[in-house]
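All protein chains but one are shown at their positions in the complex.
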Amino acid sequence: MKDFSREEIDYVLDTAEKLEPVARGEIRSRLLDGKIISLLFFEPSTRTRLSFEVAARRLGGQVLNLGLVEASSVMKGENLADTIRVISAYSDLIVLRHPLDGSARMASEFTSVPLINGGDGSINHPTQTFLDLYTIRRESHLDGLKIAMAGDLKYGRTVHSLCHALSLYGAEMTFVSPPELRMPSEIVRVLRKQNILVKETESLEEIIGDIDVLYMTRVQKERFPHPVEYEKVSNKLKVTGDLLKAAAPGLKILHPLPRVNEISPEVDETPHACYLEQAFYGVPIRMALLALTTGVIE
Amino acid sequence: MKDFSREEIDYVLDTAEKLEPVARGEIRSRLLDGKIISLLFFEPSTRTRLSFEVAARRLGGQVLNLGLVEASSVMKGENLADTIRVISAYSDLIVLRHPLDGSARMASEFTSVPLINGGDGSINHPTQTFLDLYTIRRESHLDGLKIAMAGDLKYGRTVHSLCHALSLYGAEMTFVSPPELRMPSEIVRVLRKQNILVKETESLEEIIGDIDVLYMTRVQKERFPHPVEYEKVSNKLKVTGDLLKAAAPGLKILHPLPRVNEISPEVDETPHACYLEQAFYGVPIRMALLALTTGVIE
Partner (left out) sequence: MKDFSREEIDYVLDTAEKLEPVARGEIRSRLLDGKIISLLFFEPSTRTRLSFEVAARRLGGQVLNLGLVEASSVMKGENLADTIRVISAYSDLIVLRHPLDGSARMASEFTSVPLINGGDGSINHPTQTFLDLYTIRRESHLDGLKIAMAGDLKYGRTVHSLCHALSLYGAEMTFVSPPELRMPSEIVRVLRKQNILVKETESLEEIIGDIDVLYMTRVQKERFPHPVEYEKVSNKLKVTGDLLKAAAPGLKILHPLPRVNEISPEVDETPHACYLEQAFYGVPIRMALLALTTGVIE
């Protein structure tokens, strides 16, 4: 994500907005007619895979779905480089998802066709960040945004990447988490250097009245030695109808999904709920990335 | 299935008949051009899945195949409601198959696009019933039909549903099963209330000369405490060339497949064998349901 300038990001978001009626099935497009888009996923990711698949098909492209790569040659000892080389001989573009940090960059050295990083390792998931930015722009605003991020801020790659991207737009950020799962101090330091106003707290109540966007993330049970501690934390970081009584009327709640119990069902019916729109926005954003990367839109 | 009137069923069957040349690949259709049909199967079902997939493609639609849902987010603890919500944001129609009774009806409350029940739990599998009715109409006749159903009539949801649907056309029904696997008395009572003539027997020989259609089902080994008892029962409920010597010339044999040994291979060559046509008829029937449900045919 750090390779993109604000202008480049805006251009992707603008393109996504133009393609939104195609994503909704209102306009038929054949921009990717005759193109083969290969989805090479080395770890499961329903939402990312499906939204790429829908994006490619809504643009008239063909999807070569390699399924979850496991029963395949890769198991016979073949290395990633050879797999990428062969798939690129069959495709016009590859979307790669891989559990190892840096694998997308490495893979891109072995392919003769464009490659999109569909998430690799614990650091990068750029198309998720693009879709988060797009959701914020469509449902709230990017400039001078007051955003709170809540949940597991220590391990959550989506929030790390989003922080960096939002810093290009000058946001005010509040990080809400239990002490064990605070935003890494290195990230906070970098943000402050960029003159981003950063606050940290453990309580949603404190800040709910003063933000435009609340970005929730899942807290994983496995991070805690005892279930009791997990329960304590997860109850504190829960968005309920009660909590939202103090919210600004325009507050929008995002969540990369799947959620467990961070957001109560009663919130779904409120105008604050934005996470399903967010899931949908994965389609126009990935359309934009597919179209720009294959060069059918310049 | 109980939601459909005879007129509505006839309309689906009429539509399927019109679409049959498309199902055979003789006519090219683009009725579903630009539509995304998502297949969300929570349990395996080759025939149902494939016939929906072929139906959608023969009509020019795109299929979003979620595979057997397992390695996906659902496993991370997400509930069915959220999964349905997200998939409906990506699709123009969802076909759901789920092991739990009532899950299709529940799911339909969370989707913003039409949803077809591809079989849920032990009770409902409406598209199978439609295809059975269509097969009977195409290969025999629906009005005044004399039908025998044989095999596991206790647990077989296809025969339960078929009984109900056929009762709208005034059939005579004979149920052939071992005592352990008889048609539930509740169903027999309801049929008799509707003035359906119902007979029960344990022997195919007795009735083979006096029926238009024989609907065979698989008897599962697991229903019996001892393999010996299973053998006894399954040998008694076997359609062989010998048995068919006493059949009416126009007798048609149906089976939802897969079969194990209920029908001997020599029967395949006789004009009575209808189970492969039946498998094929899954395509035009599902075409009709897709076309009517998406509204491309009214």
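Per-chain residue numbering starts at 1, and chain names A and B are given in the order in which the chains are listed.
Note that in this section a residue touches a chain if its C-beta (ideal position, glycine included) is under 8 Å from a C-beta of that chain, and two chains touch if they have at least 3 such contacts.
Computed from a predicted structure; not experimentally measured.
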Given B:Ser38, B:Ser51, B:Ser91 or B:Ser140, the one touching the chain that is not displayed: B:Ser51
Which of A:Leu31, A:Leu64, A:Met106 or A:Leu168 contacts the chain that the document leaves out: A:Leu64
Residue among A:Asp82, A:Glu205 or A:Glu266 that touches the chain left out of view: A:Asp82
Those residues of chain B which, in the complete complex, touch the missing chain: 25, 28, 44, 46-47, 50-51, 53-54, 57-58, 65, 67-68, 257-260, 276, 279-280, 283
Touching residues on chain A - with respect to the absent chain: 33-36, 62, 64-67, 71-74, 76-78, 82, 85-87, 89-92
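Going forward, only the chains that are shown with their structure count from here on.
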Chain A on chain B, rotation in degrees - Cα superposition, rounded to nearest 5: 120
Whole-Å separation of chain centres (CA-atom averages), chain A against chain B: 41
